[in-house]
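Missing here is one protein chain; the remaining ones are kept as they sit in the complex.
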Amino acid sequence: MTLGELAKCLDAEIEGDADYRISGVGSLQGAGPDEISFLGSPKYRRYLSTTQAGAVILNRQDVEFYSGRCLIVRDPYLGFARATSVLCPQTPLAPFVAPSASIHARATVPQSCSIGAHAIIEEGVRLGEGCAVGAGVWIGRNAALGDHSDVHANVSIYEGTRIGSACTVYAGAVIGANGFGFTRDSEKWVPIPQLGGVVIGDKVSIGANTTIDRGSLDDTVIESGVILDNQIHIAHNVHIGENTAMAGCVAVAGSTHIGKRCTFGGRAGVLDHLVIADDVHITATSLVTHSIHRQGVYSSVLPLSENRAWKKNAARMKSLDDYIRRIKMLEKKIDVLFNGGEQ
Amino acid sequence: MTLGELAKCLDAEIEGDADYRISGVGSLQGAGPDEISFLGSPKYRRYLSTTQAGAVILNRQDVEFYSGRCLIVRDPYLGFARATSVLCPQTPLAPFVAPSASIHARATVPQSCSIGAHAIIEEGVRLGEGCAVGAGVWIGRNAALGDHSDVHANVSIYEGTRIGSACTVYAGAVIGANGFGFTRDSEKWVPIPQLGGVVIGDKVSIGANTTIDRGSLDDTVIESGVILDNQIHIAHNVHIGENTAMAGCVAVAGSTHIGKRCTFGGRAGVLDHLVIADDVHITATSLVTHSIHRQGVYSSVLPLSENRAWKKNAARMKSLDDYIRRIKMLEKKIDVLFNGGEQ
Partner (left out) sequence: MTLGELAKCLDAEIEGDADYRISGVGSLQGAGPDEISFLGSPKYRRYLSTTQAGAVILNRQDVEFYSGRCLIVRDPYLGFARATSVLCPQTPLAPFVAPSASIHARATVPQSCSIGAHAIIEEGVRLGEGCAVGAGVWIGRNAALGDHSDVHANVSIYEGTRIGSACTVYAGAVIGANGFGFTRDSEKWVPIPQLGGVVIGDKVSIGANTTIDRGSLDDTVIESGVILDNQIHIAHNVHIGENTAMAGCVAVAGSTHIGKRCTFGGRAGVLDHLVIADDVHITATSLVTHSIHRQGVYSSVLPLSENRAWKKNAARMKSLDDYIRRIKMLEKKIDVLFNGGEQ
């Protein structure tokens, strides 16, 4: 493919020889003369002088730092994603059913699906067209997948779970286990029935070893376009709005309702029964302890310090209330000195 | 079943027609006229006016907010759990052994058990009566399960692990992997043998993708009635007392001994070699850095703020010790002004 043709696909402005041929993609450090790379952040400008890439996708501000062939776009990441899909199209798995897979006679598995070795598909499961089920996956009774959804190795999907189309579930994820609902009967814990399910929209990505519990009465809901990284924990009856993104190890407690287009940094947490508005952004590791009704960025982490300094400061934090009272006392005394304490 | 019969099972006071027939359970929003629902928290009172439920389980304080049929109990959650077990009894899996399961000739698997597809049961394993082993589960040599314990899909149980009766292990959990015990030999890490095992009592619930490591010399012990949510990490030689509960993503470091009836909020952490008394409650995300000898509630999280405010406050925290010193200096100076600094 020529650089000119690629520019058209990316809606990019071209600088340099439009007839130059590109056949693949690579990083600035790794790409060769027949590959295109991209500059995703000004941090990596230093690699521009030494890259062997045949061309670079970058944005207008970075053009002046590069003298080679380039495609100028507004979002180089997006440009690179598109270039990759054009230059290295993913060939869908050829349909097949591994002989060792266990598929129940009353499961619906279209011929366009590929089913890996030792996968288990129970009674009443319905797969859409072109689904790929990985090795060792278990899909429980009456669960359903939409068209072209991929479920990777060793995933467990409990009975009745409904997943939309064009979703990806990475290895080891568990969807639809009972929520953590217990009540005490004197000292002992009695499980509260978890009768709801899990309903997942379209184009949802679910990371490796992430867990999404089924609802207690109503369903746990993940709307379309949500992207969840690895090792995320979504408790029962949580509702996550469209196109919200969560980085690794985020945990959301039961019955919390999260809006659309929110982002959660890695290891962020959210308490139970809260309501989070649309377009709320929680920075990494922060804990959301109350509902958030206004869009914005929210945080709650202690800044990192050298351990010696941290020890001193942390000790003060344990008595902070006392010190603040002493500030107020000082203010009163100063007030007396300045104007006799009269208001 | 009539409302009157159900009231007897629940030890509940009845309001309305005792002969009204109930055949199922549901949420306030979802239940129909032949179903019973419950009001678990005053937060949901607003649903009482529109619910289609045939009857509602609630406590005395909420009676005045509902004019329909109801069963009055002290703990509506518990009442609902009991109603569900009566109205929707879980039918135990019919005994079966999937043809694709691999069961060693010298494993003990009573005929009352159900063994899922591709499950692997190694030499010397002993299952109790009525156990259910899910698809793709691996149970290592000489491990043992008590009666009526359920192990869900893709769980891994290492050799020698002992699990009591009526336990549930959710999908993807790993029990009995080596503890993280290493010592340095100059720069390199040398593993310390992990010769202990894991001993789990009765009626223990272990969440999806939770990991419980084997002890180094003695055993890791989870006593009866303990409930663990998803993605919890229990390190080697930890001991957890009866009826303690941990919400999602809690992590407990090695050799810590936790008492009975404790609760840990989601994402809480506990350092190693600590002792936590009975009836200690740790709020979500808090880190326990020292032993706790007295029952009570303990916390250590920074409150959530808008990012702009957080930045300012966080910067101050890094110099808190310095500011506290300045408060003390001010106090001395004020003291000089008020009384010449004499004591």
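Read from first to last, the chains carry the letters A and B; within each, the first residue is number 1.
Following the convention adopted for this analysis, contacts are C-beta pairs under 8 Å (C-beta built on N, C-alpha and C of every residue); 3 or more make two chains touch, one makes a residue touch a chain.
Not measured: the values here are computed from a predicted model.
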(message) Which candidate, B:Ala55, B:Leu127 or B:Ala235, sits in contact with the chain we can't see?
(response) B:Ala235
(message) Going by the contact rule already stated, which one of A:Gly172, A:Gly197, A:Gly215 or A:Gly259 would touch the omitted chain in the full complex?
(response) A:Gly172
(request) Write down which of A:Arg69, A:Arg162, A:Arg267 or A:His281 is the residue touching the left-out chain. (result) A:Arg267
(request) May I ask you to list the residues on chain B that touch the chain which is not drawn? (result) 100, 102, 118, 120, 136, 138, 140, 154, 156, 158, 172, 174, 177-178, 180, 182-185, 187-193, 195-196, 209, 211, 213, 217-218, 231, 233, 235, 249, 251, 253, 269, 271, 273, 283, 286-290, 296-303, 305, 309, 312-313, 315-317, 320, 323, 326-327, 330, 333-334, 337
(message) What does the interface between chain A and the hidden chain look like in terms of residue numbers?
(response) 25-27, 29-30, 37, 43, 75, 77-78, 80-81, 84-85, 88, 98, 100, 116-118, 134-136, 152-154, 170-172, 203, 205, 207-209, 225, 227, 229-231, 242-243, 245, 247-249, 261, 266-267, 284-285, 301-308, 310-311, 314-315, 317-321, 324, 327, 330-331, 334, 337-338
